[in-house]
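A single protein chain has been removed from this complex, and every other one stays in its place.
Chain nomenclature is as follows: A, B and C, assigned in order of appearance, with residue numbering initiated at 1 for each chain independently.
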Amino acid sequence: MARSKVYPGFAEAIHGIEDGSTIGFGGFAMPGVPFNLMKALQSSGAKGLTCVANTTGGAGQPRMPDIGHLVELGMVSKVICAFTAATRASDQLPFTKYYESGEVEAELVPQGTLAERMRAAGAGIPAFYTPTAVGTELAAGRETRVFAGREYLLEPALPLDYAFIRAHRADASGNLRFRRSQRNFNPIMAMAARVVIAEVENDIEPAGAFDPDDIHLAGIFVHRMVVIPPAPDGLWPQLREPRA
Amino acid sequence: MARSKVYPGFAEAIHGIEDGSTIGFGGFAMPGVPFNLMKALQSSGAKGLTCVANTTGGAGQPRMPDIGHLVELGMVSKVICAFTAATRASDQLPFTKYYESGEVEAELVPQGTLAERMRAAGAGIPAFYTPTAVGTELAAGRETRVFAGREYLLEPALPLDYAFIRAHRADASGNLRFRRSQRNFNPIMAMAARVVIAEVENDIEPAGAFDPDDIHLAGIFVHRMVVIPPAPDGLWPQLREPRA
Amino acid sequence: MSGLTRQQMADAIARRFEDDWIVNLGVGIPTMCSNTAITADIIYHSENGVIGYGPMAAPGHEDMHLVNAGGQHVTLKPEAAVVHHADSFAIIRSGKIDVTVMGAYEVASNGDFANWKIAGAKGGGIGGAMDLAACAKRVFIILEHTQRNGAPRLLRQCALPVTARGVVKLIATNLGLFEPAGDHFNLVAIAPGVTLDEVRAATGAPVEPAPGMTEIVP
Partner (left out) sequence: MSGLTRQQMADAIARRFEDDWIVNLGVGIPTMCSNTAITADIIYHSENGVIGYGPMAAPGHEDMHLVNAGGQHVTLKPEAAVVHHADSFAIIRSGKIDVTVMGAYEVASNGDFANWKIAGAKGGGIGGAMDLAACAKRVFIILEHTQRNGAPRLLRQCALPVTARGVVKLIATNLGLFEPAGDHFNLVAIAPGVTLDEVRAATGAPVEPAPGMTEIVP
């Protein structure tokens, strides 16, 4: 008989993250970010992490758990993100100070390449070619190749040890559904990861609750699940404060 | 205002297929095969086609429209399939005679590589590496490369001019849903194609009929749709006769 | 010589959209294109996998699961569909975006532009910009014609690290609409109350009036 995938709390669900692990954090802006798992990770004592996400975080208010917090706690050795600095000269990300001091490494990756590198890892593809970033600073010194007269950049797969994701609904076998733009990086990070830990916004439903045609991420990819409690115990997306 | 994507019949929907086109036919075994579009194509007069599908067809009974029919009509110059010969010595595919005589070319591609080559075309990836077929006759003389100690084969994208697909439900904007294993190659062939023609098993529903989270192929990929009439006017999957 | 407002710059771009185009709007002024009243039937695509989004959600009616690439709470049109990030960028990389409209720090007459890295910064904010710039059928740029200190943003060559090379097709600034033309910009349409000499003085590359140059009707 298969073991239950449901864990009683976030700390239990993230137990055993090894130092030096590569962790992907799903989400884009607020929707689909595993805020509760990220918060629990802050207390885990893990060190030397490589953190993969769209952004290092911290540009908006209210500030929710992000990679920047893990950096501030000295848990991170490297980030792999599509945003590693603010895009407005007047802003500064929490991460920036640690990056500029050399305390933390960063690999800046175009968002589509980031997504595709994880998709490749989840698809057993070690490397692929993309037109993105050709002719830019990011391609400097790297391998390119011409196909049908156009130049492409070789990009390696990006496998993850862990994916922390957030879903709207789950059944007991781990089949997940995401709502609206909550889906974003979550399914592909799950496919790229060795161990997938999901925080879920609704109570876990019995296996068979979803039509097999309507599952966004199959249960074979999902190893641990935790139901998010109502606020204030659980963290939920907030409206962003308007920018000046 | 956007033009209607709904066509009155199969002949109208496939009108204008140019000689020399590359056409992908969705489906795996019976589910999801665009039988009606394939039948209409037999009368189109198109020549020199490159046909892409899981199989050239004709191994089972009852025989439904397949690539073999197009070959028999002299419409095909090349097939790209995961099955180009029978797997039982006692069987012979309709295609075989034409292949052995040299009348038609064939590219035999492992099924996962076939799927991924079309997925790559639909994802703007000109080429990728796969472990499949390394060390086999299919890799003879081809480019391989070692990543992390394992050998991989370079595979090019496979773009299509047309994808003929079959779906269960559609809305007026072309959003499609497939049922059960009907999904198979259909969405990825659609993503790889310049023009996508879908036969649909139910009446076209108004835009908004599906939850945006429950769409298997977004309408931006679908250009022409035809509703399949009830049998005998429309072709529907049949039970296969048991093998001896 | 103030020229167009930010909304008017967006309007000048949005009026170029054609029926059935799939359009991706970048953060900032480009998102204002969706406010422009146009007759073309447009499908808006957002990097985070939203196909067919509509106007901004009214305050108090935000769907907390639904944002566009700028993090704004949008609404969905009836034809909307949601995909994951890899499929969303499959759409982008395979050339299905008819136009991407982006902001920029600099744009050059050779079609290069720069919008991901501030001078002197370590790191940058690329987001989806490099994928869109390399792969969309058309790249349209909206930016203020000059920096706050008056230095030009339309240049012969970009000084900042570029986002993509040779891809920009059309530029809207507060002074007009421009097309990169190699060693110069063609001025396709000029903002009302602005003179060609003023445009030339504010531009870091030669500017030639295009044949049939018009005045923008804001």
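Throughout what follows, a contact is a pair of C-beta atoms (placed from the backbone, for glycine too) under 8 Å apart; a residue touches a chain by one contact, two chains touch by 3 or more.
None of the values given here were measured: they were computed from a predicted structure.
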{"item": "Displayed partners of the chain not shown (whole complex)", "value": "A, B"}
{"item": "Contact residue for the chain not shown (choose from A:A106, A:M191, A:I204 or A:V227)", "value": "A:M191"}
{"item": "Of B:L41, B:A133 or B:A218, the one touching the omitted chain in the full complex", "value": "B:A133"}
{"item": "Footprint left on chain A by the chain that the document does not show", "value": "1-3, 119, 121-125, 171-173, 175, 191, 206-208, 212-213, 215, 218-220"}
{"item": "Residue ranges of chain B at the interface with the undisplayed chain", "value": "28-32, 54, 60, 82-87, 89, 96, 99-100, 106, 108-113, 115-116, 118-119, 130-138, 168, 179-188, 216, 236-237, 239-240"}
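Note that only the chains that are shown with their structure count from here on.
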{"item": "Centroid comparison with chain C (C-alpha atoms), farthest chain", "value": "B"}
{"item": "Whole-Å separation of chain centres (CA-atom averages), chain B against chain C", "value": "37"}
{"item": "Per-residue overlap in chain A, given as positions that touch at least 2 other chains", "value": "116, 130-131, 179-180, 183, 216"}
{"item": "Residues within chain C bordering two or more other chains", "value": "76, 82-83, 86, 89, 92-93, 135"}
